[in-house]
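Only a single protein chain was left out; the remaining protein chains are all shown in position.
As written, the chain order gives the labels A, B and C, with residue 1 at the start of each chain.
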Amino acid sequence: MSTTRSITDFETKDVVIQGALAALAISFIAAIGMLGEFNNRILITSLLSLGYLAIGWIPILFGYRASAEETIEGIDPPIKGPRDLLVGGTVGAIAGIVVSAFAWLAASVDLTGVFIHTGPGMRSALTFGQGIGFGSLLMIVFCTALGVFGAALHVMTPTVRSVIGVALGTTIVIAIFEADAKELFKGFRIRGVASILYSPTGGLTIVSAAAVTALVVAIKVYGKGHGPRVVYERVKLHHTSQTPEMQRRNSWIWGAAGFAVYLVIPQILGKSLSETAVTVGLFLVLGLGLNIVVGQAGMLDLGYVAFFAVGAYGIAMLTSPFRPAQWIPQLDFWVALPIVIIVAAFVGILIGTPVIRMRGDYLAIVTLGFGEIIQKLFLSDWWKPVVGGAQGITNVPSVSIGPVEFAGANSKMVFYLVAILVAGVFVLSHRLQYSRVGRSWAALREDEQVAEAMGINTVTAKLLAFAIGAVIAALAGALFAAKVGSVFPSSFKLLVSLVILVVIIVGGLGSLRGIAVGAIVLIGVLGGPTLPGLLREFGRFKLLIYGVILIYMMLKRPEGLLPSVLRSRELHHSELTQDAWLDKAGDFEEDEEVTA
Amino acid sequence: MPVLEIRGLTKAFGGIQALAGIDLHVNKGEIVSVIGPNGAGKTSFFNVITGMFEPDAGEIRFEGESIVGLTPSTITHRGVARTFQNVRLFPNLTVLENVMVGRHSRTSQGVFGALFRTKAFLQEEQEIEDHARDVLSFFGSRLRGYREDQPAFALSYANRRRLEIARAMATEPRLLLLDEPTAGMNPKETIELTGLIGSLRDERGYTVVMIEHDMRVVGQVSDRVVVLDHGIKIAEGDYDTVASDENVIEAYLGRPVNNGART
Amino acid sequence: MAAPLLIRREDETSVVSKTVSKSRAGKFRDGWVDGFLWFIRIAAILVVGFGIFRSVVMTLNGEGTSIDAWENLIVSGVAQGAMYGMLALGYSMVYGVLGFINFAHGEVFMGGAMVSFFVAQALFDNGVWESNFALSLFIILIVAVLTSTLIAVIVERVAYRPLRDAPRIIPLITSIGISFFLQYTFAGLFGEGVKTYPTPPDYLRNKVNVLGFLPIEGTKILVMVVALISMIGLYFYVQKTRAGRAMRAVAEDKEIAALMGINVDRTIVSTFAVGGAMAGVAGILWALLFRSISFITGFLPGIKAFTAAVLGGIGNLAGAMVGGIVLGLFENVGTIVVLGGLGIPGAGTLKDVISFSALVLVLVFRPRGLFGERLSHEDRP
Partner (left out) sequence: MTDTVSTTPVLEFRNVNTHYGPVQILNGVNITIAEGEMVCLLGGNASGKTTTLKTILGMVTPTSGEVLLDGEVISGMSTTHIVERGVSMVPENRRLFARMTVLENLEIGAYLRSDDLTEDLERIFELFPRVKERLAQKAGTLSGGEQQMVAVGRAMMSRPKVLLMDEPSMGLAPVLVAQNFDIIERINKAGTTVFMVEQNANMALSIADRGYVLQTGEIVLADTAENLLANPQMRAAYLGHTE
C-alpha cells in the first residue's frame, strides 16, 4: 500500500551525509580552480556562467537523490510530496552552509600557499561577488533552491520531468557550444541567427534563452508522437517491411546521400570544427583498431600507441626531406604506406609473440612496457641519427592524389582522407566480427582452452588480432604525420594508449557504434590527450573528467554507453544465470587437473 | 584397424598417478564406455587424448598415426572431438554461433575473404551455417528455431549438454569423446539422450568413447565397458560382465569401513 | 569472480604439477613461438653478458666507468631499489588479496609525498627543519603515511569494493581511471608545478665511510635504514599478528577465510591501509633521494614498482623488496654498464627502457618471479 509520509519522516543522518557530500563536491570543484576559471565564461547573460553550471548541478543531483527512495521490490513506494521537497531543500541548505564555511575559511586564512586556486577569484565566485556575509546567504539560498528543484524533479511525473530536463538541457547545450554554433551558422550562411541568439559580450541573452526553452517545451508538449524516436521507429518499421530488392535499392540511395553529405560537410564546418572532426576521426580509427585486440580477441593491450608511433615515424622517415637518416631514400606517401603497413604488422607480431601466453593482466602491463620502450627509444640519443630524438622529424609532406593536395594546414581536405579511413576500418571491423575469424576471436575470449579444443589455433588467432590492430594504428599514424607535418616523441605517450582505451570502454567495448559515440563524446567534446575538444575550457580538467567518467562507467555501466549485445551479456546476464550454472558445475566433481 | 589405439598410457600429477599404464583400443563404429569412481583418472584420460595434457609415457595412435605431442587444435583437425564434464560452452555466443565455431577447423576463409566478401567467403559462411543447423537438427526441435539465436547461457542444463555435443559434431570428428553426457539430466532427458547416443553410432556412423556414471545409460548403448580405478584398468568387457564384477562393485560403491561397528 | 565455494580446488600438489605439465606441453604446442622465446632469452643473455664483460674490461683498463663510479651506481641502485621495494609491497599485497594490478598505487605514493611536502615546507620556514631534522623527518613521515593510507582506504571503499566480484579486468581499468583522477586532483588542488623539498642538513649530504672503506651519502644510508625498519615492521605485522594472519588467510583463500569467521571486507581494507602506509614511506624515501615532486611523479615509479613486485614474485613480500633492489640496481648499473659496455650513446636517456625491458624479460624468462610462489589467484581462469 502506498502511504503518504509525514513531512518529518526522514533519516537525519542520511540527509546530513548527502548534504556533506554535495558540499564536498562543490568545494572540490572550487578548490581545483574550476569554478573560478569557468566563471569567466558566460552562458546566459547576467544569469548563468559555466562556473555556476559546474557547481549548480550538484545540489540538484543530491537533492534528487536524497528525496528519492530506493525502490524495494514488493513494497509500493510512498507517495511523493512536500516531505521530499523538504529533504531536498535541507540537503541543499546543508551543502550551502558548509560551502559558505569553506568560503569564509578561505577568506580569513590564506590557503593559497597550499591550495593555489583558493585565492580571491574562488572566494568571490563562492560569494557571488558580494561580501562574505551576504554572499554566504546567497550561496545558501542558491544551494537550497537547487536542492528543492532537484527534489521537485523527483516529485513531478516523468513526463513533466523529461520536458523540463530536455528544455533546460537544450538551452544549456546551445549556450555552451556558442563558438561552434556560430561557426555552423556561418557555414550555413545564416550568420544573422547567431547575432540574434547570442549577446555581443558572449552567452545567450536572457530573452533568447527563455525563447529557446519555451520553444523546446512547446515542441515536447505539442509535438508528441512526432519526436525523433517515433520517426526513427517508423522508419525502422518501414525498413524491415521492405523486400530485399527494395532494401538494396534504398541502401544505394542512402549511400549516395551519405556521399553527398561527406562532400559537403567540410564546407559547412569551419576550420576549428573540421579540425575537431579530424581528431575524432583519427581516434575513432585507433579505437576501432584497439577494439579488435581488446574487444574482439580479448587481450588488454595498453601499449597500443606504439603502433601509432610506428606508422607516424615510418611515414616521416620515408617521406620527409628533412629526415635525419638521409641514406633512406625519400619516397612518395603512397609508396611509403605499404612499407609502413608491413613493418607495423611485423612489429605487431614481434611484440605479440612473447606476450600471447601471458595471463590478462600481465599482458596488459607488458604491452604497456613495450609502448613505453618504443616511445623512449624514439626519444633516445641512441636512435637519434635515424628518428631525430626529441627534435623529431619535421616537414613531413602532405598527401596528394594527383593534383589534389590534402595539405596539413587545410584540415578541411584532411577530413576527406580521414573519413575514408574511418569508413574503411568500420567496414573491416564489422565484416571481421561476423566472419570465421571474428568467431574464432570470440571463442578465444570466452574460453581459450575450449577454443583450442574446437580446432582454433590460438597462437595464430591472437597474433592475427595483434597484427591487424597494429596495421590499423599505423594507418592512423601515417595520416597523423602527414596531417600535422611533423612527428615528435611527445605525441606518443602512454597517455594516448590510455585515452584510446577509455574511448572504447566508455563507448562500449566490442560495439562499433559505441566506439563512435565514445570518440565523439570524449575526443570531440572534451578533447584528446593534447588537442582541445569543443569544450576548450575543459583543457586543464580534461583528464580529471576522463578519470571520473571511467570510474563511474566501470561502477555503474561497465558495458559502455552503447554496449554490444555480447558485452552486456558477459557483464550482466551472467551474474544471474551463470551462477546457477557454476554451482551445478561445482557439483560435478572433476578429476585431478581441474580446468586451468 | 582400430580407430584409437592406446598403449601404456601414463600420466602423473605430482605424486598422484592419474593414469598408470592404460591399454585400450576402440574399433570403428563402437561405443566404448569408461566408468569408474571419481578421481579414477577418466577425465585425465580424455585430456591426454585430446592433447590438453601430454602423457608422461605411452602411445596414442589415432587412425594408425601417433597423436602424442600434437596441439589440441591439430588433434581436433585430425578428427577427434570432445565434450567437457562441466559443460564448457561459449556462454555468451548464441547457440548457432557456438556450433559455427565448431566448423573452424573444416573451413579456411581468412581476413581477406571476410573483408571483401568474396564469393568463396560467402559460400563458406553459408555452408558453415547450413551445416550448423543440420547438426542442431540432430536434437530435433530442441535447439532449433528461436533457440538458435539465444545465448548459450540461457539454455537449460540439458540443452547445454546437447549443444556441447552438437558443437563437437560440427568439427566432423571420426572419434567423439563424451564426458558424462547425461550428468544433471532428469530421467526422461537421460533416456532421450541415450537413444541419441545410440543413433550417433547407428545412423551417423560415429565412433564414441563415453565417460558415464549412469549405469543404465552405459548398459543400454555400450558395446564395451572399461572400468578405471586409480589410473588402472580394473575390468573390461561387455556390460553384464563388468557390472557383476566384484572388484567393480567394490570400487564403485566403496567398501564399508571394517571397524565401522557402531555402539 | 570467486569460484563458488566447495567447487573442488586443486590441492598444492596438483598445482605444482600443473605448471610442470603446462610448460612441458608448451614445448610441443607452438614450436616456433617457443623457438622465438628461446631466441629472445639467449639474445638477452648474450647482449647483457657482453655489455657487462666489456664494461668490466674497460674499467680494469682504466677507461670508461671508474671504480668510484661503480660504487656510486651500486649504492644509488640499492637506495633507489629500496624505495621501489617499499612501493612494490603495496602492489604485491593488493594483488595477493584481490588479484588485480592496482594502477593507482603510484598516485597513493605521490599523494603522501605531495602532502608532506607542504609540511616540510612549513617546518623549513619555521627553522625546525634545520634545527631538528630528525623530528622533522619523523613528522613528515607520519604525515605521508597517514595521507597515503587514507587515500588507499578511500579508493578501496569507493571504487574497488563494489567491483569485488567483477571480472578482474574491470578493477584494473577502474584503477587507471583512479590514477587519472588522483593525478589531476592533486594538480588542481596544489598546482601543476614541480615542488622541491628543502635540502636535508649537510651531515646527511656528506659521505660517510661505512665499514671504514665504503663511502655512502648520508641520505642514502637513511633511505636504506628507513626501508629496512619498515620492512621488519611489516614482516612482523604480517607474520606474527592476528590481523596479519587473517590477511594471509584471505590472500590464500577468501572463502575458507570467511568460514573461519574472518571478516573478509575488513581484512581487505587493512591490506590496502598497510600497502598505502608503505607507499607513504616510499614517498618520503623518494623525497630524500630526489627531492622534487609533482603530480605526475607517481605513475612511472608506480609501474616500475609493479615490475619489482613481479620480479620478486608477486604476492611475496620479501620478494617485493628484493625485486625492488634488483630493479634499482638494474636501472642504475645496467644503464651505464650494459649500454655503456655495448657502446650505445646517451645511455642516460634509456633508463626507463632498461626497467621496462627488465619487466618484459622477467615475464618471458620466469613469469613467477625470483621467489615466485603460486597464489590461489593465479590458478583462477
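Note that a contact is a pair of C-beta atoms (placed from the backbone, for glycine too) under 8 Å apart; a residue touches a chain by one contact, two chains touch by 3 or more.
All values derive from a computational prediction rather than experimental measurement.
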Of C:41, C:54 or C:245, which one is in contact with the hidden chain?
-> C:245
From B:48, B:176 or B:243, the answer for touching the chain not displayed is B:243
In the whole complex, of C:42, C:154, C:232 or C:260, the residue touching the missing chain would be C:260
For the chain that got dropped from the picture, name the residues of chain C it touches.
-> 4-9, 11-12, 242, 245-246, 248-249, 252-253, 256-263, 373
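By definition in this document, only the chains that are shown with their structure count from here on.
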Centre-to-centre distance between chain C and chain B (centres being mean Cα positions), rounded to whole Å = 47
Shared-contact residues (touching 2 or more other chains) in chain C | 14, 17-18, 21, 29-30
Which chain A residues reach two or more other chains?
-> 570, 585, 589-590, 592-593, 595
In the complex, go through chain C and note every residue touching chain A.
-> 3-4, 6-10, 14, 17-18, 21-22, 26, 29-30, 33, 36-37, 40, 100-101, 118, 121, 159, 162-163, 166-174, 176-185, 187-191, 299, 303, 306-307, 310, 339, 344-346, 349-350, 352-353, 356-357, 359-360, 363-364, 367, 378-379, 381
Can you name the residues of chain A that touch chain C in the complex?
-> 28, 31-34, 113-117, 300, 353-362, 364-366, 368-370, 372-373, 376-377, 379-382, 384, 459, 494, 498, 501-502, 505, 540-541, 543-544, 546-551, 554-555, 558, 570-571, 579, 582-583, 585-586, 589-590, 592-596
Which bits of chain A are touching chain B when the two form their complex?
-> 427-428, 431-432, 435-440, 442-443, 446-447, 449-458, 464, 468, 566, 569-570, 573-574, 577-578, 581, 584-585, 587-593, 595
